[in-house]
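Got a structure here, written out as structure tokens. Questions coming.
Here the complex is missing a single protein chain, while all its other protein chains stay put.
Labels for the chains are A and B, by order of writing; each one numbers its residues from 1.
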Amino acid sequence: MFEFLEIIGVAAFAMSGSLTGMHKKLDLFGVFVIALATSFGGGTLRDILMGEKVFWLKTENLIYIYVAVLGYLLAVFFHKKLEYFRVSLFLFDTIGLGLYTLVGLEKGLVFGFNPVVCVALGTITACFGGVTRDILCAEVPNLFKQEIYATICVAGGIVFFGLKKINMDDDMLYLTTSLFIIAVRLLAVRYKWQIKPLKMEN
Amino acid sequence: MFEFLEIIGVAAFAMSGSLTGMHKKLDLFGVFVIALATSFGGGTLRDILMGEKVFWLKTENLIYIYVAVLGYLLAVFFHKKLEYFRVSLFLFDTIGLGLYTLVGLEKGLVFGFNPVVCVALGTITACFGGVTRDILCAEVPNLFKQEIYATICVAGGIVFFGLKKINMDDDMLYLTTSLFIIAVRLLAVRYKWQIKPLKMEN
Partner (left out) sequence: MFEFLEIIGVAAFAMSGSLTGMHKKLDLFGVFVIALATSFGGGTLRDILMGEKVFWLKTENLIYIYVAVLGYLLAVFFHKKLEYFRVSLFLFDTIGLGLYTLVGLEKGLVFGFNPVVCVALGTITACFGGVTRDILCAEVPNLFKQEIYATICVAGGIVFFGLKKINMDDDMLYLTTSLFIIAVRLLAVRYKWQIKPLKMEN
């Protein structure tokens, strides 16, 4: 179940990257690179920081590449329809956000890192794909300017370790944390929760 | 022979990076950084993704640094002449493209990766230097906008594994693949082969 949802996250991020690339009038190869970068950017930075071989290089993980390519192809062939499907795409992206955070948290735990570092790894896994996408398009990362996004991953990480402390069962722990992230993200967009920039003189 | 050509590739990429930096009116140190980033960016990302120590840190590979510095110095002292030499530079850059792709493919094979991953590593080795150059100059990577470029590396990788399957001899395999990449690149620029961006409403 967990893996199935993770794969949906990969496809959703690949589709959202493809749409961004097409809007930027990149050629089809450029769109492809943006799709992969959006999908794999977060996990790639996480693995690099940990000094590990990157996950999508491993033969047993080839499925991720195929799913991302599939997401790209879907976006290219059905991009007119997908524009109408913005809502479903947004939902996929939100599910991906929740699941990627958990994947990062878990990987951090498995490697024995401190909770602070695990929360950072979870947030990076979930958010850095979008940052890579924006850097490649030479834009200030959207992450820094829109409704709260990465902050939700940090909050989700804190919830995760809070619930872990009271010995919640693993399945419940994962379910609750990801639902928390997904719900807060939906509410944040619905009610335009934002962190205001500070006013700076001049 | 292979090494000799690889070294020409390093120098050519360093020169092309230097010319870009000088056009951007960077100071001489900035130009130096762009030169190194263009020359080493692809191999650096490849090694980082593989979780390996980066190739140019190794003492036995110091020659690459010296060659890149030489390329930089040539570009700085002879930049007026080099502008007339655009054609020869373009040739060097194209040779570099073919050779770097092979270097990446081979390194992937040596480490036992799957062909799909090897093709990705070859393409990254050949193309990411230029992407780094453009990111440092805060531009949308040229890669995504000009005549087909990275796509040729992918095609070269497919040719490589096709020929390998029919048990072509190693030397012939390398020669054929790199000539294929170089020839397609020359034709692509000559006849302006492009992948059209998709038309997006609005």
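Convention: contacts are C-beta pairs under 8 Å (C-beta built on N, C-alpha and C of every residue); 3 or more make two chains touch, one makes a residue touch a chain.
Predicted model, so just to flag it, every value in this text is computed and none were measured.
Considering the full assembly, B:M22 is the residue among B:I7, B:M22, B:V116 or B:I148 that touches the omitted chain. Checked against the full complex, the candidates B:I48, B:L91 or B:V189 give a single residue touching the omitted chain, namely B:I48. Among B:I135, B:I158 or B:L175, the one in contact with the hidden chain is B:I135.
Considering the complete assembly, chain B touches the hidden chain via residues 21-31, 33-34, 44, 47-48, 51-54, 56-57, 59, 62, 65, 76, 79-80, 83, 135-138.
Mapped onto chain A, the interface with the missing chain covers residues 48-51, 113-114, 116-117, 131, 135, 138-141, 143-145, 148, 150-151, 194-198, 200-201.
Following the convention adopted for this analysis, only the chains that are shown with their structure count from here on.
The copies chain A and chain B differ by a rotation of 120 degrees on their C-alpha atoms, rounded to the nearest 5.
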